[in-house]
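Missing here is one protein chain; the remaining ones are kept as they sit in the complex.
Showing subunit A:
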Amino acid sequence: MAFKSSGVNPKRFHRSQLKFYVFLIPFAIFMLLPIVFIFNHAFKPLDELYAFPPRFFVIKPTVENFENLFDLANTSGIPLSRYIFNSLLVTGAVVFLSVFISTLAGYVLSKKQFRGKNAIFEINNAALMFVPIAVMIPRYLTVSILGIEDTYFAHIFPLIAMPVGLFLIKQFIDQIPDTLIEAAVIDGASNFKIYWKIILPLIRPAVATAAILAFQLVWNDLETSTLFTTSENMRTLAFYMSTLAIETNVVVGQGMAAVAALIMFVPNLLLFIILQSKVMNTMSHSGLK
């Protein structure tokens, strides 16, 4: 008898799936441990941070560590709210601008015919493998030549061209039927109107995906704060949180460090949970030929 696969993406549970659970679940628990650890460590009171032997789970949760973190930032002269403000401003700007310019470019790269189109897309594909920290020095020099060092622009401009975002958006627009656009052209719609009224509403999943990738990039980014700014009050939350690493030798510092990690991680997690079905939808068009 021919092999009858129970198939990919099954509708119902079947015994043959058990063997996958047998290794997926222990592995998932192992992967999850450090994250569960941050959540527990962040809420441990001082005596539990000191505890010997160390305990993994928190027993009497407290928000002491959160308070300590806020106090520490205040005593160092720059309130935590300043770093949070910087991070929110920079992240918001990068996510918005990056999605905006990538969708504009994605639309013409997918639906228009013009000279150099394929070359541009090919170069962008090659740039998928671009690793910013590999060329941190020329990037630093570019920023200082432009004269935007130590301004918000230094946080924003270097990050908004995201080859991955453009790539995913362009691939997604490819499957919008041309007839839809031709119909709009006959009705006399301008290019911008087509982009705004037809393309954007149809590519929401890709927009969500590009936005979430941009968010992860900026929110966690240290490059711009470390290299492109000089004054402390221009730096972002990610940078401030990373400086706490120095204090982890002190037990009190450990609790705060865990709080820091938690604050950095939770927004990423929530955003991804909210948008995950859109991300998966986009990813099915992510093939690179």
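One rule holds in what follows: a contact is a pair of C-beta atoms (placed from the backbone, for glycine too) under 8 Å apart; a residue touches a chain by one contact, two chains touch by 3 or more; residues count from 1.
Everything that follows uses one rule, which is that contacts and distances are computed from a predicted model.
S.K.: Would you kindly match the missing chain to its UniProt protein name, picking from "ABC transporter ATP-binding protein", "Protein-methionine-sulfoxide reductase catalytic subunit MsrP", "Multiple sugar transport system permease protein" or "Inner-membrane translocator"?
M.R.: This omitted chain is identified in its UniProt record as "Multiple sugar transport system permease protein".
S.K.: Going by the contact rule already stated, which one of A:108, A:176 or A:200 would touch the omitted chain in the full complex?
M.R.: A:108
S.K.: Touching the hidden chain in the complete assembly: which of A:80, A:95 or A:166 does that?
M.R.: Answer from the full complex: A:166 touches the omitted chain.
S.K.: In the whole complex, what residues of subunit A lie against the chain that is missing from view?
M.R.: Against the left-out chain, subunit A lists 2-13, 17, 20-21, 23-25, 27-28, 31-32, 34-35, 37-38, 41, 50-54, 56, 100-102, 104-105, 107-109, 112, 114-115, 117, 120, 124, 127-139, 141-142, 146, 157-161, 163-164, 166, 191-192, 195, 213, 216, 219-222, 227, 238, 241-242, 244-246, 248, 254, 257-258, 260-261, 263-265, 268-269, 272-273, 276, 279-281, 283-284, 286-289.
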